[in-house]
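Following this message is one structure expressed as structure tokens.
Apart from one protein chain that is not included, each protein chain of the complex appears where it belongs.
A, B and C are the chain letters, set down in written order, and residue numbers restart from 1 in every chain.
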Amino acid sequence: MRLSAANLACVRGGRDVFTGISFSVASGETLAITGRNGVGKSSLLRIVAGLIRITAGEIALEGGDPELTIAEQAHYLGHQDALKPALSVGENLRFWTGFLGGKATEITAALEAAGLHALADLPAGYLSAGQRRRLSIARLLAVRRPIWLLDEPMSTLDAAAQERLTGLMHTHLAQGGLILSATHGTLGIGAAQELRLGEAA
Amino acid sequence: METINHLPFIVGSYAAALIIVGGLVAWIALDFRAQRRALADLELRGQTRRSAGPRQQRPMEEVKEKA
Amino acid sequence: MSALAALLVRDIRIGVRVGGGALMGVLFFLVVVTLVPFAVGPDLALLKRIGPAILWLAALLASLLALDRLFAADHEDGSLDLLLMSRAPLELVVAAKGLAHWLTTGLPLIVAAPLIGLLLNLDPPAEAALVLTFLAGTPALTFIGLIGAAISVALRRGGLLLAVLVLPLTVPVLIFGVAAANAAISGPMPFGTPFTILCALTLASLVIGPFAAAAALRQEME
Partner (left out) sequence: MALTDLANPSRFLSFANRAIPWLGGFTVIVLAFGLNQAMSAPNDYQQGDTVKIMYLHVPSAWLSMLAWAVMSVAALGTLVWRHPLADVAAKAAAPIGAAFALLCLITGSLWGRPEWGTYWVWDARLTSELVLFLLYLGVIALWRTVEDPARAARAAAILTLVGAIDLPIIKFSVVWWNTLHQGSSFGLTGSTIYPTMLIPLLIMAVAFTLLFATLHLAAMRNEILRRRVRTQRLMQASTAN
């Protein structure tokens, strides 16, 4: 599987955020998107996720399911956690697993991997920011999708949870997945391509 | 003749009182049971959590070994 | 299909949990209806005559009340992004949310309507006719409201804008809902004519609402 983009441009509110961006990521590879605030790291991920229309250029996926769009084969982990405080931790994950077409049997394992198994019956509103983030990440584990689009995945996570996420990302890559991640710091993944936005391309 | 006419309303009133007061009592009793069960459940969990404290660390250690 | 069922169950759950708005609509409905006699006077004959109109107006306002959070809440917590990326068609996703909203706010109104009708001195045939028109007409209110909720999703004063946008669109539903209820009570028109038109309006809105709302959501995300 190979996800590639050629000459992407993004115009938001009449302003050119970026132009002429190209990249190519294959199964087992990671693309780290870096750059100052406001250079369009999030916008680039949202373009790939189909949440922003492409102004110019194109994105193509080779080796994916031809019946599905790229967005339908991707997980998007944005700044918000997409959780409902009134529902329990388990109910939140069960909903997204059901909605995204995963198997209900994966839920327990996903909660365990996120370290939230003991909290399954608590309302999600009781969780700390880091715990909410981990619950959001558990969604990526409960439902298999080859493409992970992660927007600052390490933010709000403590050192232990960051390490755990790095491990999960390694597993995903080993299973033939690919990752696009916007990041400020390092992802802790050895061989990552870096796409630096905001500098002369 | 008036007496027979009024009876349904009197019975209705007392039935309404029975339903509303009975409903209140049932709601309070069920709520009491639910809260007590939730507390007992939490206590049980609290004990297992304390004894399983070290086990929770394990997944992170595995990750460390891999990395 | 199971994706839509999961969404339906989730939205209903959120509606009836603590902090959910399911019963707020009924309460609003009750308060509005109670206020009318204070304004027009306790003349039972008059109240009986304008009863269906009062109940319909109150139901219209009550079913719009909770709509502004329908997409806005999902937009604020990021759920909407994932709903937009769904493998299920967005139109059906929107329709599932609309159905959940109607089940948690529209249906309680229909259950409460006969009780509140008693306050306005409506007799059993009038109550039955009213419930029937509510059953046929309130889905239209919700599904027309979907459009406004989708258009105002990311706006700060979304709730007010929603009401201003949607209320004019609901005029036909109000006309034929009240006409059908009145026809059943006092004539001279047969009940069937306005009621059939009301049903047609609802069916049309069940189709137009999700399509327009989905289009609005897609535009909003640009």
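By our rule, a contact is a pair of C-beta atoms (placed from the backbone, for glycine too) under 8 Å apart; a residue touches a chain by one contact, two chains touch by 3 or more.
All values reported here derive from a predicted model rather than from experimental measurement.
Interchain touches from the omitted chain, evaluated on the whole complex, reach A, B, C.
The chain not shown here is touched by just one of A:Leu61, A:Ala74, A:Leu119 or A:Leu141, and that residue is A:Leu119.
The missing chain, though absent from the display, is touched by one residue of A:Gly28, A:Gly57, A:Pro85 or A:Gly101; that residue is A:Pro85. Interface with the hidden chain, as seen from chain A, comprises residues 85, 115-116, 118-119, 122-123, 125-128, 131, 158, 160.
Summarising the interface, chain C meets the missing chain with residues 18-19, 23-24, 27, 30-31, 34, 37-38, 41-44, 118-121. One chain of the complex is left out; on chain B, the residues touching it are 2-3, 5-7, 9-10, 12-14, 16-17, 20-21, 23-25, 27-29, 31-32, 35-36, 38-39, 42, 45-46, 49, 56.
Methods note: only the chains that are shown with their structure count from here on.
Chain B and chain C have CA centres that are 32 Å apart. Each chain gets a centre from the mean of its Cα atoms; for chain A and chain C, those two points are 37 Å apart. In whole angstrom, the spacing between the mean C-alpha positions of chain A and chain B is 38. Multi-chain contact residues of chain A, defined as those touching 2 or more other chains: none present.
In chain B, no residue touches two or more other chains.
Residues of chain C touching chain A in their complex: 2-3, 5-7, 9-10, 13-14, 17-20, 76-79, 81-87, 221-222.
In the complex of the two chains, the chain A residues touching chain C come out as 46, 49-53, 68, 71-72, 74, 76, 78-87, 91, 94-96, 98-101.
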